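Note that one protein chain of the assembly has been removed; the remaining protein chains are unaltered in position.
For subunit A:
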């Protein structure tokens, strides 16, 4: 199972590093990066909102927050995932609604 990079790849890597250094490609330029970050800046607000909702769910003892999935898009929070009872489903929905900056909650949680 152990992975060993073949020598040729290592050599190429070093060459690339040298190339990058000599060209100073990224260091001083403000060109866009060749690698897309996994979290895009434009999604940041939605993500923060979703995580705030998730945080409130974690704090609610009556709920198993791990099984409730939260997403947000333009201040609309989409709840999905699973709970044990209908009242837990409603509770999760009302908790999400109370989080500041949440415009609307789309409660798609399934009762198991």
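Keep this in mind: contacts are C-beta pairs under 8 Å (C-beta built on N, C-alpha and C of every residue); 3 or more make two chains touch, one makes a residue touch a chain; residues count from 1.
Basically, contacts and distances are computed from a predicted model.
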Among "AsmA domain-containing protein", "Tetratricopeptide repeat protein", "Two-component system response regulator" or "Sugar ABC transporter permease", the UniProt name of the subunit that does not appear here: "AsmA domain-containing protein"
Where the missing chain touches subunit A, by residue: 1-5, 13, 16-17, 20-21, 25-27, 33-35, 37-39, 41, 44, 47-48, 50-52, 54-56, 58-59, 64-69, 80-82, 84, 110, 112
